[in-house]
Structure formats: C-alpha cells, structure tokens
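One chain of protein is taken out of this complex; the other chains stay put.
A, B and C label the chains in the order they appear, each numbered from 1.
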C-alpha cells in the first residue's frame, strides 16, 4: 500500500524513529543476555510503527508524551536522547534516573515526558493533570498529551478513572492502546470481552482503530487522533492491533503466543511493512533504510561505549532523602 | 400506559415492595429529624420502582442481591426483614450489625445479601466472586447476582475492573445504574461524558436503558436483564434515568437540583406512576394501594416500637476482636 | 474578627492561597458550588471560578491529576470527601507522588486533604485516621493540625511546600474547636509544640487527641500531677528533639493516638524514645490507641473504641504510679 505524498515527511520521521528503536533495543537485548543489564528489559519489538508514529506526531517542547514499556520508538521520535536510555539501563549516574530507577521507568518531566511507575494505568491521569494545569495556566492551546497502554492495562481501574476524567474535562488527551493480544502470557479472551475499541463510546470519546504494524494505517489513525485532539475535539482513544515480537521481557521466550497469530497478518514485522511502504511510495530509495540502520548502529554503539565509561552510583555518597524541601530524618 | 397481563403478579410484588419502602423511609426520615437516628440517613425516594423491580425479579434463597444506598425497595422486595432495617438504624444489638455498623451498611450474607462498605463500586467484584464461587461449586445454574450503583459510582475504578472481570468470566451479573442525575451535588455533566448506556458495549455486555421512575418500563428492562442473565446470556448492564426525590442524605436539602429536572418527566414520583399503571392495567382496585400503605404503616410502626425496646450495645461486654480464628492481641 | 472555627481556618487558608498564588487550585468531589461535604470550600468557586473544580468519584484519578498538575508547576489541593476514601488514591500517593522527587529530581508540590477521625455514628468507613499509612512511605510529608491556628498556617505551609503533603484534618474539630483568630505561634511546619507544660509525665499526641489529653491533664492536675502535652503537629518528619526534651523533663511517656493500635504513630514515638531516650525514662513508656477493630457505628461503642479523657487519665495514673 502506497502512502499519500503529503505524508512523506511524517512517514520518514516515524520510520527513522522505528529504525533507531529497533537497533537500540537489539543492543539492549544483547547487553542483557551478556549480563550487563540488571533487572528487566522490556522491548517494543513489533510495536515500533504504532509507537514511532505517535511519538513523531507529537511536538517536542510543546506536547506531552507519557510512554509505557514498549515505546522506545515513540520516545526516540519524541526526542529522547539515546544516552538517557543507555544510562538508565546501565545505571549510570549521568542518566536522568541516576541509578535510582531503571530501564523504562525513566523520563524527563521537564521535557514533557513523565517518568512512569510500574503500576499500569497510573500515568493516564497524570497526563490528564498536566493538560488540566496547562489549561489553568492558559497554555493549552494546540497542545496534545498522549500516553500508551496495553490491552492488559486497559483492565485497570486507573485507566477507567482517568479516561472518564479526561472526557469530563474535554482534555486533548490521546490514549493509544497497543493491543498486542497478550498481557504477559494472558490472551485477550481472558482479559476482556468484546472489542476494546467500543470502549471509546462509553466515555463519550472518539475512537479509532488502527492496524498497529502498518505504518500507513498508523499515520492515518494515530495522526488523525493527534490532530483531532490538537484541534480541540477532546480526548481520543486509539486501539491498534499488533503482535509483540519478543517475550514479555527478555527473560521470557513468549512460548505461549499462538502460532496462528504469529503466522497471520498481525505477525508481520512492522519494520518490513514500513520499509516496503516507504519504498513503494517513493519516499525513500533502495539503501536509504539500510543507511538509517547503519547510522543508528553507530550512534547506539557510541552511546553504549560512552555510558560504559561513566560511573555507577556510589552508595556512600548517596543522598537518602526522598523529600525536597523537608530534611531527612535520622533513623 | 397499561402493563401486559402476564406482568400482573410481578408488578404487584414490586409495587408492594415500593410502598413498604416508601412508608418505611418516611418513618426513618422522621426518626432522623427527631434525633433518634445518629449518623447518615440515605433514602431511595424516587428510586423505588427501579429498585423494587430488581429486588422482586430476584429469587430469595437462590439469587444474590448487593444493594447500595438507595435500595430499600429492592431489599424489601428481596425479603429483607423490616426489623433488620430498624435495628440497624437504631443500633439495636438484635440487628444483623449489632450496632457495630449502621444504616445502609447492613446485610445478610448468608441470605444472599452482602453487607456493603461505603466505598462505591466495591460491591461489584464481590458479587462477581460469589457467582464465580457458585460456578466452581456447580451451583450457578439459573442463578443471578445483581447489584446497584449510581451515576457517580460508575466513575470508580472498582466498577470498571469488576464489570470487565464479570464479562471475561461470563457471569450472570446484572448491574443496575440508577442515574439520578447527580452524585451528591455533582451533576451528570461533571461526572461523565456521553451516555452511560454506551458503556455496556465496551465491556462486551448487553445494555438496557430504562425509565427509572416507570414501573412498567422497569419491569420490561430490568426484568429482561435479569431473565437474560438467568438464561446464561452473561452479564447485563441496565442504565435507568430518574431523579432522587430527597437530599443526598437527610442532612441535605438537595437545593442544587435543577428545577427543570424536577418539573420534567424524571421529576414525576414513581409511586404515582406505578399506582396509575396498576389501576389502569386492572391489576389493583381503587383502595388497594391505600390498603398496602396502611398495612405497611402498621408493620413499620410495630418494627420501630419493638426495636426501641431492645438494648443498644454495651461497650463493656463488647468483643474487641476483628478476627474469627485468631485471638485478639492485648494492647 | 469574631470567633472562628477549625473548618473556617481551612476554608480561609484556601481562599488566601487561591488569592495569592496562581499555582493553587482545588480539585475534589462536590467542592465547587456545593462547597464540599463539610463546607471547607464554600464560596471559593464563586470567588475563583475555574480554579475550584468538581471531580468525578475517582480518587485514583484525582490524585493522579494532581500529580500531573504538580509536574506542571501547579500546587494543587485535593480534597478527599472522607480520609477513608483515600485508600483508592493510595497507590498514586505512595508510589507515584511520593517517589517522584527521589527518582527524577522533579518535585510534586501537591496537598491531599484528608477529613479524618471519628464522629459519633460515622462508622467504619467515615472515621479513619490514615496518617500512619502514608508516613510509612518515603517521600511524603504528613501533618495533622490540632488547633485553629495550626489548621490555617499548616495548610498554607503545606500547599507552599515543594513536597507532597498529606494534610489530616479532624472532623470532630471542624465546628467544635473555636478560636478568636487564625494566629498561631509561628512554629515551622515540622516542629512539635508543647501545648501544656508539665513535669511529671509527657503525653505525646496529635490532632483531636491533643484536646482529650489536655482534658485528662486538667483532671490530673487536681490530683497534683503536672502533665506535659506535646502536640506533634507533623507526623512525618517527626520532631524527635522536642519529644526528647520533654521526656528529659518528665521521665515518663504516654504516646496517645486515635488510630488502630498495631504500628502507627504511637509505636514510632515509643520506639524513638526507647531507643534514643532510654536513659531519660523513669518508667516504661506507654501507648494508648483506639481498639483493634473497625471503628464502630454506635456512639456508645465508638466512645469506648477511642481513647477518652477517662482512659487517658487511667493510663497516666498507671504511668505515674510506676
């Protein structure tokens, strides 16, 4: 499927974020397997098109993006520095989390990217709150706040309460559900009944359904949702079907994923689809994609190398005070 | 509007529950005003048709009914003893709560009526759990579990999580939302966006919309939902529009309720509508309704009188142990 | 100024915060035109339209929204209708608000107002004291004003603070506790106060129990005992210095609280004194809390469930006669 010409720039931006994310995550995977990363590694493999489009449809410095565990492409597309990633995974004190928190929990709240907690759904009201604050400050015009969640996370009360609040306040919130058919090992049919996209109407929100591994479709649907929110049409819910092309985390082989799904349309790698679409739309030439990959590899290698030379936290020098304004108690 | 003849028996049962509830709650109101009841008094005035139909569509001893704060009619219809009500409100030790808990928090779990906690939405998963347990025990056939919630309570995460779980497990759960247009003082437009009835589809549940102050319509819709659940068609969501004809509690004059609503169709008292419908359907004769009221008054007077002669808790004799199997600690 | 009550202090502090600081807004159920279940925000929406916002019944989202707003530099005040319902906001507060600054360096200057404590007939779900739960988690400041002046000043300080604050206000004091004005002695937010000086024993307590302790102390003074009453004011961080100085004077400690007996403020107080002030103690430190059951509905049970001047007096006599 060819993509309309006026999408060229946004398609390419999304694709570059996708490529960088895939290359970066391949590297994270091998660092994990080599024992260089402690704790969990959760990859966005197979979800780069959806996430990358979302991240690149947003405007850094203006919009808000609260990514979840499989949003490396969106993070990169929204301008996250590669070093933020490597430093957080490798526990460098130079990173935004300084070794205090790890992996996907990183964020740059001052750059519009809140740092997630693990509890699924908890970020949704936070983005709503940021948008509400911007309205109170008179700075909401043309701003969009976006966040992602999984098919599993949509079962949480936090998700529900936040969507409802966003709808009541008519906030420009875009919530993207990446339905990768599983929550950890649990398949859709044990997570919810019916169709997640039907949830939108229940909140009085506009709903969108996207093919999550299809760049062109994501551009249309996710792009459409972001644009609608930006135009002041209130909160938007996007549900995208796709498949996770890795385990839940790198400790998991995902053996429970149904073979038929893997072989079916959802099992197609979004990278292949995107490359094909860019080529057939004439947006890139033969070799461009590979150049992007090569460039990404170089940058990733550089970031990892730099990070590995950086100090990890020094427990003795650590400031054990969780408060800012109030002194630590001595225990 | 006349009611079809085959509804005669169920219409009359519901109506009698309505009448008893109204008479009882009028008495509770005056006891409260007289300072005889300490703590909150929350009435179901205006919601008796909806609640009474639900309670009488359920089968005592077989079904489960988890009422909320405005369900006196449903409780009575499901077989709650008047003495349970008066004893709980007046703090008699003979009541099911023995003065330990009060007012609408009473229940008879052994009779299929769980005792609510105040946290809205918390009862919904409990009813789902009861039904799941009945399935595990092989006793679910033909059983229905029902619970009620308000338009406000539908915003809670607990409500969402529970509906989703019930849908996944295909439990015969009937959730009735009494949309009385307000959550305490907060009108619908500050509680949710769109139409609550559209929530059903989002959970993959069947949805029903009822005129909450219209006995005939409630019989059809609530009755329909209960019957569908009983036939094994999975969870059902009923949304009924109506108006609370009292304050939020008896401490509140409800001055914030919009005059137009009061004067409009929702403002009509369900008791008047029900009486008219029973008469015009030929289900009762002139005077029957008044006889019911008279009978109810006598029973209520008797229950209150008996309760007032009963002891209230003796703090010295109280057993201060919240556990059953494990001894109390001494502090 | 004519006589003012504890609830007036809370309302007035919020009014002034809204007037003086554009970063402040109020979010909660029925806080708008209705003025809140306890009228703590009455008139504020009319005076500050758009900045006093009714929320849906969604405590998790309410806290989450405030966290987000705080990330944007706002200083939101969230009113829970009753402290007990903050169990639904618990995750957002202890895991999100509380951890944010240490993890990211970005502070969350929000205030969660908890109408706390028992009143007759309120029962198990409209009477709880939740300060100990929040205090257990790193990253939260927990305060519990006992006087009209503190209610006013501590709320203003709480909202100004760059850390998330759990502000526990006691429902029993709302209308009963009165003062001539909102003045206090300008103690900083985290300092305890010697409410009543004494020399024979110290009661360390907070919130409404301060007044019950003073009543007990007054009765004991008729028996010749001079009881010192320390009002913690701030539960976390806890002003151990003031406690220790008092124990140094009296040699005897009764830690008094209205919450459940396992753990909590009284355990923390006794524990600190026993560890750091062991040599100061002339008698074993004592604790008095509510009973270990849900808070009863019936007023007679309720009165027996929580400490009273009588039971406090009894405990003190035991302590003094050791």
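The criterion applied here is as follows: a contact is a pair of C-beta atoms (placed from the backbone, for glycine too) under 8 Å apart; a residue touches a chain by one contact, two chains touch by 3 or more.
Keep in mind that this is a model prediction, so the values were computed, not measured.
The missing chain, though absent from the display, is touched by one residue of C:38, C:137 or C:302; that residue is C:137. Among B:15, B:104 or B:132, only B:132 touches the chain that is left out of the view. Which of C:26, C:177, C:201 or C:286 touches the hidden chain is settled by the complete complex: it is C:286.
Against the chain not displayed here, chain A makes contact via residues 38-40, 91, 97, 99-103, 105, 117-120, 152-153, 155-158, 183-186, 190-192, 256, 312-316, 318, 320-322, 328-329, 331. In the full complex, chain C makes contact with the omitted chain through residues 84, 87-88, 90-91, 94-95, 98-99, 102-103, 124-125, 132-133, 135-139, 236, 238, 259-260, 262-268, 270-271, 273-276, 278-279, 281, 283-287, 291-294. For chain B, the residues in touch with the chain missing from this view are 96-97, 100-101, 105, 107, 109-110, 114-115, 117, 119, 122, 124-134, 136-137, 157-158, 161-162, 164-165, 168, 321-329.
Just so we're on the same page, only the chains that are shown with their structure count from here on.
The greatest centre-to-centre distance from chain A, using averaged C-alpha positions, is reached by B. Centres computed as Cα averages put chain A at a distance of 40 Å from chain C. Of all residues in chain C, those touching 2 or more other chains are 55-56, 58, 60-61, listed in ascending order. Residue positions 157-158, 161, 164-165, 168 of chain A each touch two or more of the other chains.
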